[in-house]
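One protein chain is absent from this view; the other protein chains keep their places.
We just call them A and B in the order they show up, numbering each chain from 1.
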Amino acid sequence: MSKEESIVKIRDLRLSYYTRRGVYHALNGVDLDIMRGEVLGVAGESGCGKSTLGLTIMGLLPRNAAIENGEVMVDGFDVVRPLREYFRRSKGKFKPTKNDDVLKKLHKAMMNIRGVKVSMVFQEPMTTLNPVMPVGYQIAEVLLQHNVSLLAKRRLARAKATREDMKAILGYLRGNDMASMMDYIKSRRLEGIEDQVMAYWRRRDLHDLVKEIRILSLCCDAVNPMLRPGLSYAARTNRLPSAPVLRQLVRHELVKEGYRKAAEYLGLLGMPEPEKVVKMYPHELSGGMRQRVVIATAMINNPELVILDEPTSALDVTIQAQILDLLKDLKQETKAAYMFISHDLSLLYQVSDRIAIMYAGKVVEVGPKDSVFKEPKHPYTQMLLEAVPTLEPHELKGIRGEVPDLRNPPKGCMFHPRCPFAMPICREKEPPTVDVGSGHKVACWLYAGGGEKK
Amino acid sequence: MIIAGRHLKEYFPVKGVRGAYVRAVDDVSIDVHEGEIVGLVGESGSGKSTLGRLLVRLLDPTAGDVLFNIPDSELREYDDALERNDKQMVKKISSKYSILRLKGSRLKMFRREVGIVFQDPYSSLDPRMSIADIIAEPMIETGLYKRAEALERAEELLEEVQLPRDFAYRYPHELSGGQRQRVAIARGIATNPKFVVLDEPTSALDVSVQAEILVLLRELREKHNMAMLFITHNISVVSYMADRIYVMYAGKLLEYGPKTQVIRSPRHPYTQALISAVPEVGREMRRVVLKGDVPNLVMPPAGCRFHPRCPVAVAECGWDSGEVSEAINRLIEARYAELSGKLSVKPKGPLALEVRGISAQQLKQIVDAESESTKALKAIYSIKDAGDHVEVSLAAPREPRLVPVGPGHAAACILLEGKEGK
Partner (left out) sequence: MARRGGLGGFWNEERKLSLQVFLSNKPAVVGLVIVLIYIADALIVQFAPWLLGLKNPYALTPNYINPIPQPPSWKYPLGTTYPGVNLLTAIIKAIRVDLGLSVAVVLPGAGLGIVIGIIATYIGGWVDDLLMRITDIFFSVPYLVLAIAVGYVLGRDITSMIIALIIVWWPLYARYTRSVTLQVRELTFIEAARAAGASNAKIMFRHILPNALPPVLVQMSMDLGTVMLVISALAFIGFLPVSNFPELGYLTTLGLNYINTAPWTILFPGIVIVIFAVSVYLLGMGLMDVINPRRRSSL
């Protein structure tokens, strides 16, 4: 199943928020795929449902969100099935409290997806970080949730490795012979050391000599013999031992290891002095550094998809440039797919492979970046692009009118009240999504032959 | 000149710490001509909003003066007098045009002549007042109209900002963000002011709405010949709106000039980096990525405030012994592991360091090899053996002055000052 091309597959997703002021139809039939290893940019104005879409993939919906139809397959797992089934059962008598019970069960079912296969970075880093914990501890905790075995292996490998082992490994690294290095590590049963070795080897800011000294010093770090069985158990089963005292001791050891891994990872993300940073509290860091920490927490378990919800909107332009640089590097180094949600089209042009434009809870246009930006098909996309100010000024045109009230959305195409090309059929029927070539799809009657048929 | 700020400083005391100040604006001068749109660009913490508030006297400056509606000839006289340090003359002109000593009805008259529009359309409108009352407030308070007339005029103003007249008796929460910002603009221009400060008026809005608001603002300028100070962090927006641009960083003015000059050929390294960091559709960025963060304004860096992040910094930019010792420590940690633990660096006064555990020769080699990647090392002026330790002295920092680099275009960078400074 995991050999599929797409990591996320969304089909006809319809989601509504039940509020005192009425039922908001937030998503109205979203069809979208996120391919493995790609960066999908999702653009749209506020209230178009782009954040809701991200939260749905994560299964992080509030209790008044009703899934009225559709499926969201994350690596073969339908995230919204229980919610959808509850909505069907409720037959129009939707109760947030009952929906909440379903959500709680879903949270449990998603333990092995959230944070491992899919993770998310939010706009405001301060809201994701716990203000009373050092950032290293927070990263360590994420690791402990899903990667106990990796931490234990790393610790054991450091205890077992001898100076000769490290010299041998360094030899393979110098020769750039990764396969033989892995063979050597396997034969010496040193799994877990490669994670640490590579973390230093790939650092750019370090001098080669420093890297080598650091790698050589990875050996001979003896473990308290009382902990050894507990650590081996954790390494084997990916779980902490259940004996209460041993459990706490092993946990403590692994949190320390987590700090170490966190520092290595932050170093890879270009954070200066990562060993100091992991011991700091979020308020001691600047906005850009905080966002880097949040990205590290999201990436540290090597997820297959990272959802970035306006990750740079709260940051200054020069700091935004730093984060964009970081994301570019990450994209090269990991095989993860990214869903980059932003209202800033010019930003999306810089980072994405494909772009999806959303309007009033629907994907109105999606396709390869160049195709969408150079030949936008949907009138909304065209107008949106004309509204973006550029360094070399051009005539700006806004979009007249307001985003539709999603409590009683307009009939037919949602955009027709603001569309200069609106035809009679646009007011009647929802336009189908048509492919205009090379994966560029658009939901507009101008391209679905609506004009003639009328 | 409709408004001229001269050597403005605004220091906010830090609560609970005596003698500590946030130097939000530090010695900034700014001119706005009649009917001109001036863009004020900067990142958060650059002091741009504070400067905007100083110009309409929502804040009183710690030092400096704001002159309103002053004929150019007298402003020139004033500047000359400042240069000559002719206090009497300065006082004479200032008493005529300064807004800082206005009180009572004269202050109200000034309030009538200026307006301000704030960034957040959600908190800038009183939720318990109707739209008509909100727009009418400046007209009534400055004594321009009586209440009944003001309310009538409020409806006209709604039309002017392209909102239906019947919005007058609605309340702010019934309006969308874009509509609220139009109301805020209507209030800002209600008294037909000669000068309006726009403090990030579109950064909380969607691009489609932003475009409409920007077009509206330009129309209003054409119609009423208002001068505007457009404060924003978005250079593309300024490039659409402004005639001239001022660039601020950490409370200082780094560059100003005509729009096309500043955007096409920025001269200050910060402006260059800022402009290169603007993402654009259809153009892959070749950005200059600045390291680090905006400095803390309680103890700002000496010399040029941008020097710790500057990609082209030189010896005299303002490095002090603390920065240099930290740079050496970091360098040893990252690249000269064999020295780590042995070498110790201690600042001795602002411009001298004491280094132990290394010979002068060795240190010289390291400094020569690394000064391109670690700019702080450039400040090292001499390295001398002194018995058991090495004495390092640093070049004295220089405060950059704004130097003209073109017609009406100036930048504050010592690289542009050439030899004359030495």
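One rule holds in what follows: a residue touches a chain if its C-beta (ideal position, glycine included) is under 8 Å from a C-beta of that chain, and two chains touch if they have at least 3 such contacts.
This one's a predicted model, so the numbers in the text were calculated from it and none came from an experiment.
J.: Could you tell me which of the visible chains the hidden chain touches?
T.: The undisplayed chain, in the complete complex, is in contact with A, B.
J.: Using the document's definition of touch, tell me which of B:42, B:138 or B:269 contacts the absent chain.
T.: Going through B:42, B:138 or B:269 one by one, B:138 is the residue touching the chain not shown.
J.: Taking the entire complex into account, which one of B:5, B:47, B:61 or B:115 touches the absent chain?
T.: Candidates B:5, B:47, B:61 or B:115; residue touching the omitted chain: B:115.
J.: For the chain that's not shown, point to the residue among B:187, B:244 or B:307 touching it.
T.: Considering all chains, including the one not shown, the answer is B:187.
J.: Contact with the hidden chain only, please: which chain A residues?
T.: Residue positions of chain A that touch the missing chain: 18-21, 62, 64, 96.
J.: Contact with the hidden chain only, please: which chain B residues?
T.: For chain B, the residues touching the absent chain are 53, 56, 58, 107-108, 111-112, 114-116, 118-120, 123-129, 137-138, 141-142, 151, 166, 169-171, 173, 184, 187.
The definition used in the following text is that only the chains that are shown with their structure count from here on.
J.: Taking each chain's centre as its mean C-alpha position, how far apart are chain A and chain B in Å?
T.: 35
J.: Could you list, by residue number, the parts of chain A that touch chain B in their complex?
T.: The touching residues are 45-46, 205-207, 209-210, 213-214, 272-273, 286-289, 316-322, 324-325, 343-347, 349-350, 373-374, 383-393, 396-400, 402-403.
J.: Using the touch definition from the top, list the residues of chain B that touch chain A in their complex.
T.: Those residues of chain B that touch chain A are 43-44, 176-179, 206-215, 233-237, 239-240, 263, 273-282, 284-285, 287-291, 293-294, 309, 330, 333-338.
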